[in-house]
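Take a look at the structure below.
Left out: one protein chain. Kept in place: all the others.
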Amino acid sequence: MKRYIPYAVILGLVWCFVHGTINLNNFVLGFIFAPFIMIPFKPLYNFEHDFSVKRGIKKIPPLARYSFVLITEIIKANIVLAKIVLKPKMDIKPGIIAVPIRTKTELGTTVIANTITLTPGTLTIDISDDRSFLYVHTIDASDPDAVARSIRDGLEKYVLEAFE
Amino acid sequence: MTTIITKTVTRICLPLVILFSISLLLAGHNNPGGGFIGGVMFASVIALTYIVFGIDHIRSFFNPDWADLFASGLLLASLTAFAALPFGHNFFRSAVEFLHLPFFGEVELVSAALFDLGVYFVVIGSLLSVLKNVGDDK
Amino acid sequence: MISMFTFAITFMVLAIVPCIYRIIKGPTIPDRVVALDAMTVVIVVMLAIYSFDRGSAFFMDVALVLSIIAFVGTVTIAKYLDEGVVL
Amino acid sequence: MNIVMQHLPIILIATPILMAALMILLRSKPRFQKDLNVTVSFLLTILSALLLLQVWNSGIQAYGVGEWGKYGIILVADLLSAGMVFLTTCISFLSLIYSLDYIEKRSLNSTYYPLFNLLLAGLNGSFLTGDIFNLFVFFELLLLSSCGLVIANEHGGVTRISDKMEATFKYLVLNMLGAFIMLIAVASLYATTGTLNMADISVKLSAMSAAGTMPWHVFAIALMFIVVFGNKAAIFPLHYWLPDVHPSAPSPISAMLSGVLINVGAYGMIRVFFLIFRDTLYIFQPVIIYLALATIIIGAISAVAQTDVKRLLAYSSVGQIGYVFLGIGLGGMYAITAALVYLVNHAVAKSMLFLSSGGIIHHAGTRDMRKMGGMVDSAPLLASMFLVGTMSIAGLPPTGGFIAKFLLFDAGISEKYYFEIGIALFFAVFTLFYMFRAWLLMFWGEKRDVEKYGEYSSHKASSLIVIPIIMLASAVLIFGLFAEPLISLATATAGQILDPQPYIQAALTEVVR
Amino acid sequence: MIVDTILEILSNIFLVIGLFFVFLGMLGLVRLPDVYNRLHTTTKIGTLGAFGVMISILLKVGFSPIGVKAITVGLFLLLTAPIAAHMIGRAAHRHGVGLCDESVVDEYGKVCTIKK
Amino acid sequence: MDSFTAITLAVFLPFILAGILPVVEKVLKNRIGWYAAAVALLSLILVAQVAPTVIHGENIQGSIPWIPSVGIDLSFYGDGLSIMFGLIVSGIGVIIMAYSNGYMSKREDLPRYYQQLLFFMGSMLGMVFSANLIQLFIFWELTSITSFMLIGYWRNRPMSVYGATKSLLVTATGGLFMLAGFLLLNAMTGTFDIPTILHSESMIEFIKDHELFIFALILILIGAASKSAQGPFYIWLPNAMEAPTPVSAFLHSATMVKAGIYLVARIHPMFSGTDAWFILVSGVGIITMLVAGFLAFRQTDIKGILAYSTISQLAYLMTMYGYTTHIHPGIGVAAATFHLLNHATFKASLFLVAGIVAHETATRDITKMGGLRKEMPITFILATIGALAMAGIPPLNGFLSKELFYEASWEMGAELGGAFTFVIPALAVLGGVFTFAYSIKLIDGIFLGKRPSRGLPEHIHDPGWTMILPTAFLALLIILFGLVPSIPAHYIIEPATEAILLEPVDLHVSLWHGLTPSLAMTIVTFILGLLIYTRYDSIAAWQNRFNSKHPMISVNYFYDAAVNNAKSTTFGFSSRMQPGTIKTYVTALLLLMIVLFIIPIIVLTPDIIPSTLNFDIQAYEGIVYLFMIVAALGAALLPRYLPAIVSLSGLGYLVGLLFIYLQAPDLALTQVLVETLTTIIFLLAIVKIPQKFREHITPSVMTRDLLIASAVALTVFIMMINATQGIVPPFESLSHYFIEKSIPLAGGHNMVNVVLVDFRAYDTLGEIAVLCLAALGVYNLIHSRGEEE
Partner (left out) sequence: MNNTLLSLTIAILFGIGTFLILRRDIVKVIIGLSIISHAVNMLIVSSGVFAGTKPPIITDDGGHGASETTGTIFTDVLSENILAPITTAGHSVNYVDPLVQALVLTAIVISLATTAFILILAYRIYEEYGTTDIKELRRLWG
């Protein structure tokens, strides 16, 4: 039962959010519903390790760091793209490149993939079967290695910290 | 097959949307929503899991008989309507009660909510039954 | 004097023009799907603005539902394109 | 019992819905399913008789669903609707009994009962409702349930599944269009009168008419309803779907469709025009009359061309419904009486014929009459039953069909529609011709070429198949020999139709919270 | 009072930027040469723009139902937009939609052909 | 027992007692024929029992309520005419049933045979005693049906079926026209009751002056002619000879075919005395008499001769009923009535003889017979009596009535004057000539001359007494009526004639009238008859040549063409009308809608564009409208499915957006959800529908479809701009109620939801039932494949 608690907490919050009013009533309601929603779909979720509060709290600073980096990157991405869109002449060199990744968990892989998509000039197209490469479409593929490097050194580090 | 990325996000969405669907069902009487909208929401997220994970995989652990569900929904809806008869009222005569619960404060109990629940089941059951029947058809 | 609201809504409506253009023009099916998906985003934004302007959360519900359901739709079409099957 | 009597109208509609749900849930217990459904269906027949009796004794009954009066939905049982419901439950009970043996087990035990129950609910609901939008909802219920039933599997598999689907597709497309037009009409009506309650609309339109403020588009709305109901009843030029759909369905469903479902169109036409659009009558009456005549002609001529027994019966339905509409179009008290008598007689006779055709198809293994012949020796009972139906459709005494034709022609002539009745009479001869030709082709003449088409089936029709046919055939004869009760009922009904005040009074004084 | 004014100004800035970006994102649909590039603008600019608008609304109304729902919508878009883009991009490529002429490299294309 | 009860019993006992025949058969086995005869006798006794009352000038009348709401009761009326027919029907019935005991093989389906015979007899009695036109019609059609069943008694023989079908089609159809005539009569008089009309002089006057008179007359006469095989309707009778011979004797000579004559007699008071009556009744009669007489002369089948002879003889009757003269108004009627009775006796006896001959010789072809007088002497005598009576040889009854006929013709000719003075008698004589000739041919062909060497059985002899006695009884009547004409004249003919003419009649019939024109005509008849009989071969050769040159001069030709080609002709029509493509059907529906929409515009000439149109919208709204149109166009014009579906989906989302502008959040929610689900289902469906077919639209199709589409759009537009002008004051929408009561009574703030789950929850119940139906239907669709297990 214990392993439902994080989900229950999250769902309690979700309930508040979808309901539009954040208060205890709503939270408790969502909290109560959570197990009933989760149980039928148990096999879809990874319930191996039990939830520990300590570990959860430890994850907060890296998460914050990740969020900050993500937001700045997103803003950068937007400005870059805005320029491209607004430039009267299109001179882009797009292409799809393979980027090696180090994440192991499904969540981590997903987060890095999504992060890549949300950040400048890159878009995750697919993941290799062994989950070691992401195929990334980039608007500026003139130097593929540079792109791969920037991902590994920039974003992936924070993702690994926060989600693995 | 869809990728791990899609699957992960679908996993995240699934409970959220189900919760949202329940929220829409319950809120329906006072806010936009209701049995139909909630039901379609539920059905679409199950459809999403069918699509993303493959219908066979989902069925290996989650395989309700949707026909039974929509039948029960229809049964519930019509029984709710019939329930007024023994009280000397006409079919579908609704009842509204205001209850004071210790924690939630004033709660409105509406017989129509039970009917809406029936609608909810029917929508979920029938839509998913259609999808499943066609999806199974190879 | 055009109100902020009218301006915002009109601006967003104009943002739909490229979407419609792509939906009709294509040339490839993924192009159309992207455009459809993008159009839902614009509509979500419009709903948010509208909701704010009216001061009612009702339209926000629609926005939330639309963002969810459009995701479902996009995934479905994408899977269909990819694998030729839906379920 | 008291509680049942109080809520008769809704019980007749809601019980089948409830049963549909139960039947789905019980689909793993076929025996129990069967017993329960037959019992309930029988009880519903009794209840509908009680309803008719109640209406006959104590006048028009209105029933406010949810006690919202005209602000919600009311059901109104007048003689017309209660009579139609009684007819419906009777025929559907017999069709159900027949189905038990006729429909293939895998359909029967999976979807047949629920679909059948919802069809019944749709029929009763359409007849009893006093709300124009609710009528739309129940029309849709009818549409989809009949579509589902048309593609149900039957024993023998004489009708190709592809034919069923083709027919269903045409049926569906045309009826969806019809539904859209109905929605336009209903919405426009609401936008003009502010209500959906038919009695209320009637009051408001008459008040407008009296005050001279009735907008002209009310006439357009009225005429759109001709398309809507004409489409349900398959009058020219909206008849096209019928000859495809009715024969493709399994025989008990053909019986329901031809016997009862097309009556919904006639019912709707009567209800809407004589209740709501009374003040537009002078424009639409000639329209209906000429459409009815065209329907008679098309049905009669086309039926002659048929070699498929069920298709012939279907075309005959087209022609016959034309006679009903002729009566409606003539519009007088006597003519409406005649139309109602005609409708009932046709319903009974045609469902009997379709049920018999099922037996014939089982016996002969084909629907093509040219491949039959001389069956009178091997299937004497079917021969005599089919003959009774044939005589009734052809309008020969002593069957009910004769009484119906006589009343209709007499009504027309007494209202000085000589030309119209002349046409109707002339094409009645066609009816006589094609019905008897069919009977002769199948039952008399040389026995069929065994080398080419094989022996007739030695399988004897079970009592489940025979009894409904016999009961309907007896009804055909009873309506001919003892016509008075039906005619007086029809006369009283016509009286209620032409004087809507009691209906309005009953409907609008329903208690409102 | 001042806080309110600042919030008001901030929210308006967010609104304008958000709207502008949404518009740009859509404009990208027309301007960029192929579906992959278009995905960039719609998912990134479009989503961010939408998120900006949501933030703006949150700033204006605070944690009232409208604001909370707005931010829920924004977060949901951020969660799902990349997936949609990924699915479409992947499907497009596997469906056989080639990259535009300006493209310089397609490492995925090799893998795809090997798989086939 | 009072007379009314007696008649009622006479009519209904045959039905009831026939109904229990299958039970009786269990007891009596093969002897049920005698049971049937007893039933007929019972009816005869019942009818005879009331005869004296009627002869004394008292009519019988009574009724039992049946369908009072349309003024139709089960009522019987017995006057001289009815009684005469009643006696003929039941009397000959007894004879026929008795005869059948010998005729019908034990292997036949006897219960069915006798049952149908008795049904027929009951119907016939019911018809003649009906006091009510509708009741008369009912029994009339019953006789058609029983006749149909009896002609088709051997139901697997193609010729029986052909004959039965023909008789039914002709007579029942005629019946329907007759019904129309009755209805017109009712429209004129306001009653279906025959005595009421007969006894009201003013009503009869009114009928004769009425504009509908001629229509009613023609329609009723069509019925009479079809039943009595007159005019072009004669064609069914020769084929009706496929029936067992006793049936032919009973139905197709003595009784049923006289129903038409009965009808003419019955309506005589209402319609006669007019030019139309004379032209239609006598005109048709004379032509039929001559043509049928000639054709009878040309037949080689015994029953064929008798059939055409019957047609011709019935035409005599028709002709005479048409005659009305000033000097002797009743002369034609009396002649006809007398001849009617006589014909029943001699024709029935001849048929019975034919039955005997066919039974013994196993053939009916007269050319294969001859010289049978030695082998079947009794039969020969009986046949000769019948034939001579038919030929009009004194002292047999046929002579008397033919004399009356000639007398009436003479007077009629004189009455009309001019050329008619001689033409009418001449035509009558010509009819008599043919009659004389074929009567002789019958005797000569069967009994006289030499027995052919081949084709006939070895041993031919007179049949048993069951067949002889009934025939002999008829022969006896022939002689009796001839020698003592005052018996039938006084007891039967006079009352019947009085009933027709509605005035007292004193009829004097005797063998010797003195040297009258009619005597001369008779002598001419005999001479000419002998002459043409001897010239038979050359006449036959001439006719064969004529027929092969003009095949179209035959009603049968048209009948066969119509019936045989009915299917192919109508199939052309029906396949054009029902071309099978849904496009036609949809087009018809839309066109009907458009046309119906135009009607009020034309009739009322309203202002179709209201003056208060509102074009005031926000710019963005307008753009969204434009988008919707573009998206719809995309869905319409994009040639491939998937792009079209994407476009459609876009339209759906835009509709959702519009619902927001229209302040309908619930709708917008539902719309976007449903849109997406629809798209998913679209995809599911087209997964298995690869797009192989692509329509090439020709310019003409394009133009037509665009025209229809525009017309539909215009219709909807006009409808909408008018309907959205708002509720006509002082009325208000009942939505006010929802606004006011939603919270207090239903406990909900969202009025739309409250309407859905409370105020109009019943709609929603139907709606979810529809959803269930879709699921069930899809299940059926998917699982409809394959064979049953």
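Think of it as A, B, C, D, E and F in the order they're written, each chain with its own count starting at 1.
The rule is simple: a contact is a pair of C-beta atoms (placed from the backbone, for glycine too) under 8 Å apart; a residue touches a chain by one contact, two chains touch by 3 or more.
This one's a predicted model, so the numbers in the text were calculated from it and none came from an experiment.
**Student:** Looking at the full complex, which residue from F:Asp275, F:Glu458 or F:Glu695 touches the chain that isn't shown here?
**Tutor:** Counting the whole complex, the residue in contact with the absent chain is F:Glu695.
**Student:** Any idea which of F:Pro158, F:Gly449, F:Gly622 or F:Gly786 touches the chain not displayed?
**Tutor:** Missing-chain contact among the listed residues: F:Gly622.
**Student:** Out of D:Glu154, D:Asp244 or D:Glu420, which is the one that touches the chain we can't see?
**Tutor:** Of all options in D:Glu154, D:Asp244 or D:Glu420, contact with the hidden chain holds for D:Asp244.
**Student:** Please pick, from F:Ala249, F:Ile440 or F:Leu667, the residue that touches the omitted chain in the full complex.
**Tutor:** Of the listed residues, the one touching the omitted chain is F:Leu667.
**Student:** Go through chain C and note every residue touching the omitted chain.
**Tutor:** 54, 56, 58
**Student:** If you put the missing chain back, which residues of chain B would it touch?
**Tutor:** 30-32, 36, 96, 98, 108, 123, 126-127, 130, 134
**Student:** Please give every residue of chain F in contact with the chain that is not shown.
**Tutor:** The missing chain touches chain F at positions 571, 574-575, 578-583, 586-587, 590, 612-615, 617, 621-622, 625, 628-629, 632-633, 635-636, 641, 644-645, 648, 651-652, 655, 658-659, 662-667, 670-671, 674, 677-678, 681-682, 684-686, 688-689, 691-695, 705-706, 708-710, 712-714, 716-717, 720-721, 723-727, 730-740, 742-744, 747, 749-752, 754-756, 759-760, 763-764, 767-768, 770-771, 773-774, 777-778, 781-782, 784.
One rule holds for everything that comes next: only the chains that are shown with their structure count from here on.
**Student:** Work out per-chain C-alpha centres and flag the one nearest the whole-protein C-alpha centre.
**Tutor:** Located nearest the centre of all protein C-alpha atoms is chain D.
**Student:** Of all the other chains, whose mean CA position lies farthest from chain C?
**Tutor:** So the chain farthest away from chain C turns out to be F.
**Student:** Could you find the chain whose CA centre sits the greatest distance from that of chain B?
**Tutor:** F
**Student:** Where the CA atoms of chain E average out and where those of chain F average out, how many Å apart are those spots?
**Tutor:** 80
**Student:** Based only on mean CA positions, could you tell me how far chain A sits from chain F in angstrom?
**Tutor:** 86
**Student:** Indicate the residues of chain E shared as contacts by at least two other chains.
**Tutor:** 25, 27-28, 39, 47, 49, 64-66, 69, 72, 79-81, 83, 86-87, 89-90
**Student:** Listing for chain A: what residues touch at least two other chains?
**Tutor:** 18-20, 113-114, 124, 126
**Student:** Strictly by the criterion at the top, what is the full list of touching chain pairs?
**Tutor:** A-B, A-C, A-E, B-C, B-D, B-E, B-F, C-E, C-F, D-F
**Student:** Which chain A residues qualify as touching chain C in the complex?
**Tutor:** Touch residues, chain A against chain C: 18, 20.
**Student:** Once bound in the complex, which stretches of chain B touch chain C?
**Tutor:** Contacts found on chain B: 1-2, 6, 10, 13, 17, 20, 24, 31-33, 37, 41, 44-45, 47-48, 50-52, 54-55, 131-132, 134-135.
**Student:** Spell out the residues on chain A that touch chain B in their complex, using ranges where they run on.
**Tutor:** 7, 11, 14-15, 18-19, 25, 28, 30, 33-34, 37-38, 40-45, 106-107, 109-110, 113-114, 124, 126-127, 131
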